[in-house]
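Each remark here refers to the structure printed beneath this line.
Note that one protein chain is taken out, while the other chains of the complex remain in position.
Note that the chains take the letters A and B in the order they are written out, and that residue 1 is the start of every chain.
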Amino acid sequence: MLAFVVRRILQSILVMLAVALIAFTLFRFVGDPVNQMVGADTPQAEVEKMREVLGLNDSTLVQFARFIWNALHFDFGISYQFRQSVTALLAERAPATLELALAAAAFALVVGVLMGVYCALRKDGFLAKLFQAVSLVGVSLPTFLIGILLIYLFSVALNWLPSNGRGQVVKVGDWWTTGFLTVSGWKALILPAITLGLFQMTLIMRLVRSEMLEVLRTDYIKFARARGLTTRAIHFGHALKNTLIPVITITGLQLGSIIAFAIITETVFNWPGMGLLFLKAVQNVDIPIMAAYLMLIGFLFVMINLIVDLLYAFVDPRLRAAMQG
Amino acid sequence: MSHPNPEEIKGLTTALTGASAGAAPHLGPPRPRSLIERMKDSDIWLSFKASKLAMVAALVFVLMTFGAIFAPLLATMNPFDPAQIFLADSSLPPAWATGGDPRFFLGTDDQGRDMYSAILYGLRISLIVGGLGVLLAALIGITLGLVAGYVGGRVDALIMRIADVQLTFPAILIALLIDGVFRALVKTGNKEESAMFVLILSIGLSFWVQYARTIRGSTMVEKNKDYVQAARLVGLPVPIIMLRHVLPNVIGPTLVILTINLGLAIITEATLSFLGVGLPPTQPSLGTLISIGQRYLFSGDWWIVAFPGLTLAILVLAVNLLGDWLRDALNPKLR
Partner (left out) sequence: MSLRKLLLVASTTLALGITMASAKTLRYANQGDLKSLDPYTLNETTTNAHLGHVYEGLTSRGKNLAIGPGLAERWEILDGAKKWRFHLRKGVKFHNGEDFTADDVIFSADRVRAQGSNFQTRVPKGAKFNKIDSHTLEVELESPNPILIAQWDTWYIVSKKWAEANGSAAPTPAAATTPSHIALNANGTGPFRIESHQAGVRTVFKPHAGWWGKPEHNLTEIIFTPIPNDATRVAALLAGDVDVIEPVPVQDIARVNGSDKARVLAGPELRTIFLGFDQTRDELLESNVKGKNPFKDVRVRQAFNMAIDKETIKSRVMRGLSTPSALMIAPELFAFSAAYQSPKFDPDGAKKLLADAGYPNGFEVGMDCPNDRYVNDGQICQAAVGMLARIGVKVNLNAQPKAQYFAKVLKSGGYKTSFYLLGWTPGTFDSHNVLHDIHGCRADGSPRGESNLGGYCNKEVDALTDKILVEGDSAKRNQMIKQAFDITTKEFAYVPLHQQALAWGISRDVTLTQRADNSVLLYWATKK
């Protein structure tokens, strides 16, 4: 058991190293950061000096070693654009992205499960067909177009919801800002959360529907029916409960990709989160931010995967036996 | 499945985008047969004929593919040839609207391109990029999945860890990376020619994991079955066993992934165009047309975004419907 855990953690560390290597080497090629930082009339000698100061003239290996060493100390350097510590910048932006991702995941989970259950129970009902049709259209349109259409409809035409930003945010503790405590914060959250969560919502809806249909067919449910339980008890007490475990697990696993896909949503809604910071960093060839962002996303994925694997190892008797054997 | 193990969970992740890993073992008898053969005599064909929606989707998809292939014959102009585009004809509304021009049935874009022709050519590019992208992904994924599942051990661990790393980077990040590397390597190259290559590579490299995981799972099941053991005893070389015996029995579910991923790939291409690393506006795909058009959404030139958007939505919808139906048809539990 311990050996398994240790091996799994070691593997995760290796994965992180690989992510770091990819993040670092690839971004080393994206472009020359020095050109971003100087005006057109900066003398060549000064440009050379800048390269020297930034360590861009060292060998790639030396630069990578320096990168890893600093990353271990949460030091990703200074953003070329903002002249601020990248760690501080990311920490400043993280609440916005995390709150958006959380809202999107909650929206996807709640609406997705409700619609999925409904579609499974009323398999041939009109509303079920409509839900499925809507969900299909939802996954058939690019996110950015959906976002723009929502802005056009709800902000410009109807003037109900704000078109960009986080609204009024409140400081909680030393480094967290939240939009959950103000009305404008909630209003600002609605459109981006729907845009971001729509894709996951349709996936969850379809998953719940097919899982429910499968479970409803099993002997287990047939027995429950034979025992004379009410339909409601069967549907929600037995069938849904069995469906929910994998659904919640998957939502957890998907949280990482929601955060990554927030890049597009944040761009459209000008949401001041990490994704927007990253995209701007790509456009301005701000290597420290790009590297740190990739490391962060990598870390999130690896951690989520690790936790899920370990949890299942503890929970699943078959796996536990296999590991001991 | 009250206590799914990690494998099943990963299978479920796959199921999210359509494929069901659990379906693999139920596929056909363990005798290698061609896919078409199996499809014909299974009740898949019957179910296809029974599903009107699937038939409509297939018809739409075939029509669109047809339009894309014969675009040069069907189009009224070549939207990729700057000599045929006249700026003076720019931003004309569709022929039926006031101010429309009968030469341009669906209107023109901001450069004077005929929207109808541009959509046909764009469709062509979107299908080529999406199609080749998912094929590349399938090729990489199936190969790695087969090897990982069959060989096992360290090779398996290595491939699956690479898959983990890869999953860390969504398609958009990968495309940004590949685009950047490409720019650095080919500094003075022709962007129009390289853009398509870059996109295909990005999609190929970001979508392969699903195939690998699905194939690996089913391969691990198949390799312990009698027919594989027998083939091994006879002394057939490993590559032959993998390709001729295991592959045909595990490849079924990938068809579903392939179909669903085609829709995702086309959307990814459009998004990358929006973020500025897609196809250039001189050689517009559907995605590029949409991202050009969205700039004119507020100004009232709705046709520049509406028609390509509609085409894209219908195309992806048709593909998704086909994928949906295929998944249900291949999943015996739902029958």
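As a convention for this text, contacts are C-beta pairs under 8 Å (C-beta built on N, C-alpha and C of every residue); 3 or more make two chains touch, one makes a residue touch a chain.
Quantities reported herein were computed from a predicted structural model and do not represent experimental measurements.
Visitor: For a quick check of understanding: of B:103, B:244 or B:295, which residue touches the chain that isn't displayed?
Guide: B:295
Visitor: Looking at the whole complex, which of A:80, A:293 or A:312 touches the chain that is not displayed?
Guide: That would be A:80, which touches the missing chain.
Visitor: Taking the entire complex into account, which one of B:51, B:65 or B:282 touches the absent chain?
Guide: In the full complex, the listed residue that touches the missing chain is B:282.
Visitor: I'm checking contacts with the chain that's been left out. Which of A:164, A:178 or A:218 qualifies?
Guide: Only one of A:164, A:178 or A:218 touches the chain omitted from view, namely A:164.
Visitor: In the full complex, which of A:6, A:110, A:130 or A:156 touches the chain missing from this view?
Guide: A:156
Visitor: Which parts of chain A are in contact with the chain that was left out?
Guide: Residues touching the hidden chain, for chain A, are 31-44, 46-47, 49-50, 53-54, 77-78, 80-85, 89, 92-93, 148, 151-152, 155-156, 159, 162-165, 267-270, 272, 277, 280, 283-285.
Visitor: State which residues belonging to chain B touch the missing partner chain.
Guide: Missing-chain contacts on chain B: residues 81-83, 85-88, 90-91, 110-112, 183, 187-188, 190-192, 276, 280-282, 294-301.
Operating definition for what follows: only the chains that are shown with their structure count from here on.
Visitor: Determine the centre-to-centre distance between chain A and chain B, using the mean Cα coordinates as centres, and give it in whole Å.
Guide: Comparing mean C-alpha positions, chain B is 23 Å from chain A.
Visitor: List the residues on chain B that touch chain A in their complex, please.
Guide: 1-6, 8-9, 12-13, 15-17, 157, 161-162, 164-165, 167-170, 172-173, 176-177, 180-181, 183-185, 263, 267, 270-271, 274-276, 287, 290-291, 294, 297-298, 305, 309, 312-314, 316-317, 320-321, 324, 333-334
Visitor: Quick one: in the complex, what on chain A touches chain B?
Guide: Residues 11, 14-15, 18-19, 22, 26-27, 29-31, 136-137, 139-145, 148, 152, 156, 203, 207, 210, 213-214, 217, 242, 245-246, 249-250, 253-254, 256-257, 260-261, 263-264, 267, 279, 282-283, 294, 297-298, 301-302, 305, 308-309, 312-313, 315-319 of chain A touch chain B in their complex.
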